[in-house]
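Selected chains from the complex are presented in situ; the others are not included.
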Amino acid sequence: MTKYINVKTVSRTDMIDITSQVQEVIDRTGITDGICYLYVPHTTAAVTINEGADPSVRRDIMKALSRLIPRDAGYSHMEGNADAHIKSSLVGSSAYVFIEKGKILLGTWQSIFFCEFDGPRHRRVAIKARAVRAFRSKP
Amino acid sequence: MTKYINVKTVSRTDMIDITSQVQEVIDRTGITDGICYLYVPHTTAAVTINEGADPSVRRDIMKALSRLIPRDAGYSHMEGNADAHIKSSLVGSSAYVFIEKGKILLGTWQSIFFCEFDGPRHRRVAIKARAVRAFRSKP
């Protein structure tokens, strides 16, 4: 069964910390050791893992993406959001994290971010989680 | 066991919709709820998920990548395809999708694409799929 997180974005481009929402989904599964899979069912958004402590990191990431992929650059796609599609494939529509003792295993500075490239919109992140049994270590 | 999809590319750079081929592999597994893992065993190709409805999106993605990573830019690698290797690491050699009721769970506009960066070639995409049991929801 797939669970969903709802994300409401408020500007055209944004990175929204969804770590605690993902943790809540994991809590409900009762899985203590496993993998949590995130999937963005949108073509102008993405998911990434990066620093959560300093909000300026998010701004730098979004600005760098917009510098590399400008909003207007003679694109063929006529809906005015070709840049958002391109960013989506660069950052990626999925990310997984490990679950250890019921908690997302993140590095000290890591958070999970929903990336909006063509907002504001109501978005969703699909989530599946599964247990991973301990290694049967060889002698 | 790993299954393979064969992809024949016809130009140097291309994005080929492999959604229906992936669905056929899933059909044969009999998995109704799970995860389907795609893996590209090539270093000058990739897999991504993006809009399938308007072919101009694909063209914009490939053009943007070629603008960012030109074919000739004083690379060290002498085989004339350094750009393709770089694009491969930017877009990524793997992608997973969820399986719900036996079908790939995709957003309205999403399709799965094989990305060719150094074609034309005969390529393969390796696929594994596995069932994910329903969450044992906590009270």
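Lettered A and B in written order, each chain numbered from 1.
As a working rule, contacts are C-beta pairs under 8 Å (C-beta built on N, C-alpha and C of every residue); 3 or more make two chains touch, one makes a residue touch a chain.
Note that the structure is a prediction, hence the values are computed from the model and not measured.
Q: Can you report how many copies the full complex contains, not just the 2 shown in place?
A: 3
Note that only the chains that are shown with their structure count from here on.
Q: What whole-number Å value describes the gap between the mean CA coordinates of subunit A and subunit B?
A: Distance between chain centres, rounded to whole Å: 18 Å.
Q: Quick one: in the complex, what on subunit A touches subunit B?
A: Per the stated touch rule, the residues are 1-3, 27-31, 37, 39-43, 68-69, 73, 75-79, 82, 85-86, 88-90, 92-94, 96, 126, 128-130.
Q: Which subunit B residues qualify as touching subunit A in the complex?
A: Residues of subunit B touching subunit A: 33, 35, 48-51, 54, 56-57, 59-61, 64-65, 67-68, 90-92, 95-98, 100, 105-110, 132-138.
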